[in-house]
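One structure coming up, written as structure tokens, with questions to follow.
Just one protein chain is left out here, and the rest sit where they should.
Naming follows writing order (A and B), and every chain is counted from residue 1.
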Amino acid sequence: MSNALEHSYNLAQTRQKWTTIAVIALILGLVLTTFDVIWAFFRAPIVASDVVIDPPAVLEGGTVITNQLLFSQKIFYFHVPVAIVSFVLIIAAAVYAVLHLMHHSAETDLRSKTCMEVGLVFIIGTMISGDLWTRHDWGVWWVWEPRLTTYFILTLLVIAYFVLRTAIDEPERKARFSAVFAIIAAIDAPISFGITRLIPSSIHPVLERGDSGMSPDMLIPFVCGIFGMLLVAFGIFRLRLLLQEQKLEVESLKARLEELDRQ
Amino acid sequence: MTAKAKAPGGWQQYCALLGKDIRMELRTREMLVSMGVYAILVLTIYGAALSQTASSFDILSVAAGLMWALILFTSLLGLNRSFSHETENSSLEGILLTPVSRPLVFAAKATSNLIFLLAVEVIAVPLFFIFFMGQAELGSTTPLMILPIILGSIGIAGIGTFLSTLTLNTRGRDVLLAILMVPVVFPLLYACVSATSVALLGIEGQIEIFWRSLLLAGGYDVIMLAASWGLYEFVLGS
Partner (left out) sequence: MDEILAYAYSDVIVAAPYVIGAYVLIWVALLIFVIIMLNSSKKTQSDIDALREAIERREKEQK
């Protein structure tokens, strides 16, 4: 057997291993997020809104309800984890970009790009879920509010990253330039993350600093949601990476075949 | 500035590069003329866009946004031209062969772009006021808007120079520069529009918002210019 083939079989073996790990991560993530949502729907307390009920309603157990209850807040249990994971992925893309600029390896470029791709999927997820909440709570699909605006900008930056990639042919330059742009784009991620605290006029809800603001009944599903979504992101990232590696292998096998044909 | 001072003769190199750009521009006037004409065209389009507004329409509330759109569009056009000499005569390779540090090339190019942008603004902004703000009751703080204009122009010139180098040898670079630049510049634009708006309206007690917006714009300038400065050698590369 030739070296090329042996190499190919070895690659297939590692790929098999990583596919299993990715699928396990995906399933685990699915279980955790489902747990999060079920808990959020049935156990987490419903948050009171600003709308005061007068006279207050008294339940049979003696609980007094003074405000209209805000069910839509429950979107927080999966909208926020997805958003956090999208930030994590963009930052990860920038970290791989820095590594690429330091070591110039094709692998870091591939990882940076893959992080961006998965990041875009999570950004779309955040946008969809956030928009539905905005539609219900603010009565509109879109507001040019600081958090929404900076997040929209982040979306545009990620899309611009892919446009830049397609505009350059030379592989080495493509990798280098997109790494540079990934770092520039990632500057917006912390800005978008922190803007609701930076600009107090923002009407986007802010999670109070410190965990004391959340009861265990709220914290448990929320943390499960974050870890679940991180696992899902990791699984998708790995699968995506495997797919890219497969495509690279097709290229190298094709080259080998042509080489054989020429002999 | 400190980095420039440390490199021996860095200041002279910077001046030489900057002088070359300015002399070139004064000879051809390519950027200044095309940017100036384009700015007037944008103003003409505004004329059509605002022609149907009622007499009670308060131009002041949108003036800052319109003015910044004018500046951004004009600068996009100019930035696309800023490296055209270098690519046409492949003189960029010539510069890169000399032992000039890469960030210095960036600083010189960004400064020359800033000078051209400010030169066009000196004409375009007063024209904007003459055309559209004749009847507006300007606030007493209006002269303060020079500060956001300067800060915004520094940021636009810096980020724009960096990104136009990035798009230098790409397919469809004119469009690509806009696609990359608008989202990157956006936070700066947002802060500058806010500061300019407050200055134009001159409502008492809001001046604090002006300074905060200015601080945001300045902070973003510093972050972006530092990032561009640090990453420029990777953009020019080998």
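As a working rule, a contact is a pair of C-beta atoms (placed from the backbone, for glycine too) under 8 Å apart; a residue touches a chain by one contact, two chains touch by 3 or more.
Quantities reported herein were computed from a predicted structural model and do not represent experimental measurements.
**Student:** Based on the whole assembly, the unshown chain contacts which displayed chains?
**Tutor:** Per the touch rule above, the missing chain touches A.
**Student:** Which of these touches the unseen chain: A:Leu5, A:Val31 or A:Ala106?
**Tutor:** Answer from the full complex: A:Leu5 touches the omitted chain.
**Student:** One chain isn't shown here. Among A:Leu28, A:Val143, A:Ile187 or A:Leu242, which residue touches it?
**Tutor:** Counting the whole complex, the residue in contact with the absent chain is A:Leu242.
**Student:** Where does chain A touch the missing chain, residue by residue?
**Tutor:** Contact residues on chain A toward the absent chain are 1-2, 4-5, 8, 12, 26, 37, 46, 49, 53, 55-59, 65, 67-72, 74-75, 78-79, 82, 121, 124-125, 128-130, 132-133, 135-136, 232, 236, 239-240, 242-243, 246-247, 249-250, 253-254, 256-257, 260-261, 263.
Convention: only the chains that are shown with their structure count from here on.
**Student:** If you average the Cα atoms of chain A and of chain B to get two centres, how far apart are those centres in Å?
**Tutor:** The mean C-alpha positions of chain A and chain B differ by 33 Å.
**Student:** For a test of understanding, state which residues of chain B touch chain A in their complex under the given definition.
**Tutor:** On the chain B side, the touching residues are 166-167, 169-173, 176, 179-180, 182-184, 186-187, 190, 223-224, 227, 231, 234-235, 237.
**Student:** Okay, in this complex, where on chain A does chain B touch?
**Tutor:** 101, 149-150, 153, 156-157, 159-160, 163-164, 167-169, 173, 176-177, 179-181, 183-185, 187-188, 191
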